[in-house]
Every structure is written in structure tokens, then in C-alpha cells.
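Let me give you the structure first, and then I'll get to my questions.
Yeah, one chain of the complex is gone here, protein chain that is, but the others are all in their spots.
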Amino acid sequence: MDVVEFRPQPDQYAWTFGGVAPTHRIKPGTALKLWTEDAFSGRLQRPTDRPSAVLDMTEVNPQTGPFYVEGAEPGDTLALHIVDLTPARDWGASTTIPFFGALTGTDRTALLNEPLPEETWIYQLDRAANTVLFEARRSDVRIELPCNPMLGTVGVAPAGREVRSSLVPDKFGGNMDTPEMKAGTTCFLGVNVEGALFSVGDGHYRQGEGESCGTAVEGAMDVTLIVDLIKGGAPEWPRLEHDDHYAVVGSSRPLEDAWRASQIGMVRWLGDLYGLDQLDAYQLLTQISKAPLANVVDTNYSALTLVEKALLPAGDAFGGMHRHLREQARSL
Amino acid sequence: MDVVEFRPQPDQYAWTFGGVAPTHRIKPGTALKLWTEDAFSGRLQRPTDRPSAVLDMTEVNPQTGPFYVEGAEPGDTLALHIVDLTPARDWGASTTIPFFGALTGTDRTALLNEPLPEETWIYQLDRAANTVLFEARRSDVRIELPCNPMLGTVGVAPAGREVRSSLVPDKFGGNMDTPEMKAGTTCFLGVNVEGALFSVGDGHYRQGEGESCGTAVEGAMDVTLIVDLIKGGAPEWPRLEHDDHYAVVGSSRPLEDAWRASQIGMVRWLGDLYGLDQLDAYQLLTQISKAPLANVVDTNYSALTLVEKALLPAGDAFGGMHRHLREQARSL
Amino acid sequence: MDVVEFRPQPDQYAWTFGGVAPTHRIKPGTALKLWTEDAFSGRLQRPTDRPSAVLDMTEVNPQTGPFYVEGAEPGDTLALHIVDLTPARDWGASTTIPFFGALTGTDRTALLNEPLPEETWIYQLDRAANTVLFEARRSDVRIELPCNPMLGTVGVAPAGREVRSSLVPDKFGGNMDTPEMKAGTTCFLGVNVEGALFSVGDGHYRQGEGESCGTAVEGAMDVTLIVDLIKGGAPEWPRLEHDDHYAVVGSSRPLEDAWRASQIGMVRWLGDLYGLDQLDAYQLLTQISKAPLANVVDTNYSALTLVEKALLPAGDAFGGMHRHLREQARSL
Partner (left out) sequence: MDVVEFRPQPDQYAWTFGGVAPTHRIKPGTALKLWTEDAFSGRLQRPTDRPSAVLDMTEVNPQTGPFYVEGAEPGDTLALHIVDLTPARDWGASTTIPFFGALTGTDRTALLNEPLPEETWIYQLDRAANTVLFEARRSDVRIELPCNPMLGTVGVAPAGREVRSSLVPDKFGGNMDTPEMKAGTTCFLGVNVEGALFSVGDGHYRQGEGESCGTAVEGAMDVTLIVDLIKGGAPEWPRLEHDDHYAVVGSSRPLEDAWRASQIGMVRWLGDLYGLDQLDAYQLLTQISKAPLANVVDTNYSALTLVEKALLPAGDAFGGMHRHLREQARSL
């Protein structure tokens, strides 16, 4: 297996999906060992750092890539299998950014209220215990939480000649911010442009569903991926496969529309897998869906429909690509 | 412990929260052994039954109750501990009702599209295996699914002199349709009127998160509850406690507002439990929330914020009422 | 024409639609000369009055009525023609109520922000000039605005055994808060219970579309109505007819659903009036709709689809009832 290693310098970060020349051209089947900077571009480091003072809002959510996948054409399906996510620093950071987050007025839910106070939380990583430490800022509560690394942002160049901020999730993936994007996951994305031009970034050492305040435990990440390509079969919305679950991510507003997109995506996927008519798939989903929210803070909200494989007959999604990539991963 | 048994006759069903005389007066600490009819009032029985032909839409979601709890006053907190839920029939039913459900135009998301076709699915219960059988209507797919009984509807009389349909969830509880309302759960509801006047109904043998098509595996249920009362402390939105999780249910539209209500409810609860300042609680929630949707089909949508106790220091919600009721339940 | 005069005493106010015994039984064709208290129950009188100090939130939006209309049965259409609205005091009041309004977090759009400051504006009425005077609280800007009296709240008892707060708009009408409910308007409401049980209240001396801060120029009102009844023909959502416009009011959340309900209502009405197929009516609406918002602050938002009669062929809505009532009004 070809293995490409890449640690971008700051002047190599991508800030958009689309509109950026590829850093590498790779063949399907290539493994990537990447480093991703955190969403704050590393600028938020101490509990006393205030985002309005230290952040440059034109340089948030840096992406590693994009990668040009040889042979990828519009209508094809890109498969990205996350082999490993390892924190690349011994601490992560989270904060409240003025007029950003789910429980405050924002530029979209535009209100007259003052912004919430700016606070920054630094989480120390304990690699032995595999935990990050929450330390309350306004009391002495301290709580060790499991470290569960994930990638907030995985996407390809958008359709329709668009170039989208790395802060936005949509049909092309992007800043979906779902804890389901973790080691062991295969992410299937429809290809919109020649070469697919995917990039990744926004590592989280831990995140709850919804990413309420808008920032997870943000941290630089060592990322190992295997990239593959399926000719044709592009799904409308990103699909995820774990060993134990299928999931579809929808991203829109209001939140019910994000979730509806994920539901329709799963109706179609169950149709593909089992030949189920759409009304039967709707009925089955009604009784088996799990609905873990991803983000309720970005320009589009993201919601998942997730179904447990153990409840279903054996299936063979995308020709068994996930199983194949799991096997490949073992050889790394 | 006092034990009251009650199997309502059809002319004793309640169709609203509020506006109905109590069927019983009970003391805090009483156990109830109840029977609840299914949401279709038992009228949907065969795969050939079409809802528009057999249902009476003025008689759906019948409630057992209401119960007048002695000593309950506005501002108090009613605790309902679900000891056991056992299917009372050997089959459950689900269907597509015209202009109802999450993936179709409705009377609220009013569109010009024709309604989806009416189909009915009857699920046979296998008590030994504890499964219900999904049988596709338009192919020969058959899938055994675990039977996971829950109550769709649990509520008290509303505030503000209102009387609300048993189809509606809101601050008073009601038709929240969350799979988290299961045996082992304690549900805490703010009391709005003297006696609280709570009722229960809408048993589901199984339901996914979101209740996509609008009807779960609906079935008559044998319900065992213990009722208790806490003076004062009324939460704004329903709170649930399991042995392993805390949860708050918000109900509103759009879906982000239902979820926001549940988030704010949990911010307050974490404040009560650990003395966390609201910004610290917001930060902690951001990293630990789970967000299982409940329903995206009723007049108000319902969403939960759920947190795992294992992640948190030991707490003592409502003076340890859940633990107390778990112990009481063992003596039944 | 029978004429009934009624000025309720405070202990005669109704606070809900449904659930209240009628104050009067009237025959179709009766004229009513009513007095309505303002939405604050008259408790907000000076710029220094703070709503959290002087208001009793269990006693807001008092209604005059309900009136039992003889012969009215479910499925019938109640016609309420507003003959005249005259301010009953020489001043009106508006204010910012904590956690209420369109540009602040609320109990539904639940956020962590502090409430906006409480301010009260008292508008002096100049009867000769027919103006109300806006006086800025935090600068010396003073602006004379035309007095345009309207009724915020007009409704019947709801369907489905419900009793709803007078603060809520829905299919039964209620607190729609549209400036289109003015002298010269006929309001058509579907009857849900025997006698219809309608009431009115919440006079506004002036209001913009959307009622942004949640309270218009609220004032006691002298109201002259003529009540009539059409057997059958109940519209799903309230319909308004002016000499120059037709309008349908939809009330729901999110706002697009309120507006969609009004659009579908108008598609049906244009079908009734001109025999237009629904796709043709959809096309025609696309080119002629006006969309004045009503409220974006109540439990349900209200939006109107309004069409100008001058653009359309002559029509004869509800058998010419509006024209008939206009003529009747002249005889008062």
C-alpha cells in the first residue's frame, strides 16, 4: 500500500472546500498519515486567552489537503476509512466565542442580547488513562472524561462550482462535527469534481452530541486514513459505516430538515441493501432509528440517522468496501 | 405500600391533559397496576385495516387516569417511577396516517403533495424471544426486532388553565414519545394544579428515535408505577432519571428549540447537582451530551439531552428519590 | 338588528378559548357593542412600571366573551364583522417583558443570555390628529404615528376538547396579532363546538407586522361587531375579507410553516372562488401574494397570505357575506 505522510505548514492550510489547488495527487488505495492543526489554528492555549483577542476569524478550522484522487469523477463515491486518530498535543481547548453557539444569539438567530461571557477551558490529556480533564472555571469541580478522538471536518469539493468555508457542513460533508467520525469509520462521499479534492481537519479529543457551545475539546491530531474509490454510486448525503452501525448525515436548517435529509438518505440506503420499498424502509426506520445530533451551531446543523447492524440482516454496502478497508488497515 | 389496580372501560378513557375529573385519588407512595389501551383505541388490527377507514380521529391516544395525588400543589414535583411495562397483547400495530409523520406534508408543514399511501404493519410478539416481527408489506423481508416496551404519553394537567390533547407534548409532559420512558425510569414533572392530575397511555412495544412515520409498534400495555411527591422543586421541563443516565425532555418547534429547552433544563439540573455555574455547565454539556430525539411528528417535537452518570461525580437528584423508588419497586 | 352591549367586570374576563361558560347567548345577525381591557389587564400605566413588578402573568390578555351563537354547530362558519374600533383610553402602553419577544431568548428559544432590560413606553393618544406619540426612553426622539386600531385576539373554542390560553393563536384564531384585524374586516372562523363560543380582546392602537418586541401599543378598546353564521363551509384556518383584500392566517412554528398554512388556505379559497385547480392557484399565488407577517412572538407565529381583489375577477366569498355585513353596518 502506498503511504503518504504530510504535516502541512501554516501557509499550506486550506480554509475552504473547493477553490484550492491539491497538495498531493494520490491513487485509490493509498494510506495517508496526516497531521491536522486544531480549529483555533493553535492560537488558544491558556485559560486566560480570550477568543476575541487571540483568534483570527479568517483563519479558523484549517484543513489538511486537499488531495486529488486519481480517477475520481463526478458521480463516483469516495471512501475514506479512518484507521487511527491520536491526539498530537497533551491538551485541548474549548471556549465560548461571542455570538456563536447553540444557547446564545448568533449572526443568524440575530437577537439584541449581549454576548455570553468569553471563557476558555484547557483540558489536560492523560495519555495513560486516556482521559481529558474538565476543570470548571467558576468553581472547583474537576471531572476526568474519556478521550474519544474524532474529526469534526471531512469533505470534498462541493458541486455547482461552489467554494465553501471549512466551517460549513452540507452535502459535500465538511464541518459536520459528529462524534461518529472516529477511528474505525468509513465515510462515503459523493464526488463532485475531478479528483474529488478532499481534505480533513478539526480534530476533537472529545465532543458531545450537538456541540452545544460551538467548540469541542479542540486539539491537533495525528490522523491515519486509507482512501479508496468506488466508480459511480454517489450518495446525496454523506454515509458512514462502522463495524456495528450504518449512519447518514444530513446538514441543513431548521434542525428537522437536517434530520429529514438523513432519514431519506437511510431510506434509500436500506433500499439499496435489502431491496426494501421506501414505505417499508420508512416503517422499519420508525422502529429502529437512533438519532444522535452532530452539531446545532454551524451555518447548517447536522443530524444523523444511525441504525445498528445487529438488528438487520447481513448487508454488503458499497460492495463490502468497509470490510475491505478494515482488513487493509490491519496491514498498516 | 398501597396498590391500586385499574383497567379503564372505553367510556373511562381520558383524551386530554386537564379538563377531566380524576378516576382515583391516591396518596404519595402508592403503587398503580394499570392497563392502557393502544393509541389507535384498539381499532387497527389487521394489515388490511386502513386508518382513514377504521380510526376515529377524535378517539386516539386514550389515557388511563387522571389520578389525583393528595397533597400535590402547584410548584411541587411529581415523581412517577415505572416499575414494569409488559405488553398486554400478542401483537402491535403501526401505520401511515394521511398527512401525518415526519417525511410527508402535514397540516402544519402544509404542502400540495398527495398523502403517502396508507399501509398497516402488524407486528407479532414472541414473548419467549422477547421480539416483535417486522414484515415488509411490499417485499418478503422479515426482521425480528427486540421488544423494548415504553410509554409514549405521561403527563400532568397543564398550567395556565389549559386543557391539551393527549397527542401534544409540552412542559406538562404528554405525548413525548421517547424510548427513554421505560421500566426503571423515574419521571419528574412539575405540578400545575392541585392533585397534579396525571395520566399515562400510548404503550409502544418498540420505537426508534424520532418516531419517523408517526406511529411506533403501538400496543396495549400492563403498566406498574409507583407515584411519589416532592414538595416544591418543580422543573420547567420533564426530567427523567435512570440508574445510569439523567435526561431532560424539551418539546417545541422547530426541533432546535425543543433541543435547546432540554439543554437549558440540563444546565439547570447540573447546577442543582454540582453547584456548577451555568457557563461551566454549558461547557461540560458540550463535551458529554447525548441527544436522542424522541418525536419529530407531534404538534410539538420532543428532543432529549441525556448524560451518562458514569461520567459524573455521584449526585443526589431530588433527594435521592429515584434510588428510593427503585428500592420500593423491589418490594412489589 | 338586535344590539347587545357589554362591558365586562374584571371577574368576568375570560383567559382561555374554550373551557368558559358564555356570558351571553346571541342570535346570528346580532350587533355587539363591547369594551375590551388591554392585554396587561390595565396594570401597566406609567413609564416607570416594570412588567415583572406590576403584571400578573396569570392574568394577561383578558377576553370579552365568550358568546354562544345560537344554531352554530361544528363544521359551520362564524362570520365576525368589525364595524368599529375606537380607543377607550387616551393612552396605550408597550413594554419589554423578560424572555418574551422576537429578538431575545425566550422559554422556547431557550438561551443562556440575560433578559433584555425592562422598559415601558406610554403612548399618548391625540384624538383630533388620530395619532399616538412614540417617546424614546433613552434619547429625546419623539415621533407621532397614525393611530390604526386593531384587535390582537379573535377566536372561537378550539376543536379536540382543548382549552387554549388567550395568548396562543392556532386554527381557532386566538392571539393572531395581525394589523389586518381592523374596522371593515370580516373574519371567518370554523366552528368547533356548539355555539361557537367566540371572544375578542387585546386591542392595539397600532402595531407593526411581526409585533417584534411582543407588545403593540396596547389599549382598552370600544368594539362594535356584527355576528353572523354560515351553515357548513368551515375553513381550516381563519379567513379575513376586507373591501379590497382576501387574507388567510396560518399560525405555527417555524415561521415558514405558519406561512405555508396560510398559502394552502388561499389555494383552497381561490379554488372555491374561481374553480382554479390547485396547481393553477399555486402559480397565481406565486405572482400575486402579499405576505404581511402578523406575530413572530407568540407560542405559534402567525403569517398571512393576502391577495388584492383588484387583481382578480369579481368573487363571491361565503355567499357575499362580507358585502351583506358591510351593508348591515351602515344601519347601526
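Labels A, B and C are assigned to the chains in the order they are written; within every chain, residues are numbered from 1.
We adopt the following convention: contacts are C-beta pairs under 8 Å (C-beta built on N, C-alpha and C of every residue); 3 or more make two chains touch, one makes a residue touch a chain.
Since the structure is predicted, the reported quantities are computational estimates derived from the model, not experimental observations.
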Touch assignment to the omitted chain, from B:T109, B:Q207 or B:Q263, lands on B:T109
I'm checking contacts with the chain that's been left out. Which of A:D56, A:D107 or A:D140 qualifies? A:D107
Given C:T96, C:T153, C:N175 or C:T224, the one touching the chain that is not displayed: C:T96
The missing chain sits against chain B at residues 103-105, 109-114, 116, 254
Tell me where the left-out chain touches chain C, residue by residue. 94, 96, 101-103, 116-117, 119, 121, 134, 136-139, 141, 143, 145-146, 206-217, 253-256, 259-260, 263-264, 267, 274-277, 279-280, 282-293, 296, 301, 303, 305, 311-313
In the full complex, chain A touches the hidden chain through residues 15-16, 18-19, 58, 107-112, 160-165, 236, 250, 252-254, 257, 260-261, 263-264, 267, 278-279, 282
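Heads up, the rule we're going with is that only the chains that are shown with their structure count from here on.
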Using mean CA coordinates as chain centres, what's the gap between chain B and chain C in Å? 35
Calculate how many whole Å lie between the centre of chain A and the centre of chain B, each centre taken as the average of the chain's C-alpha atoms. 33
Need the CA-centroid distance for the pair chain A / chain C, whole Å please. 47
Two-or-more-chain contact residues of chain C, please, as numbers and ranges. 109-112, 254
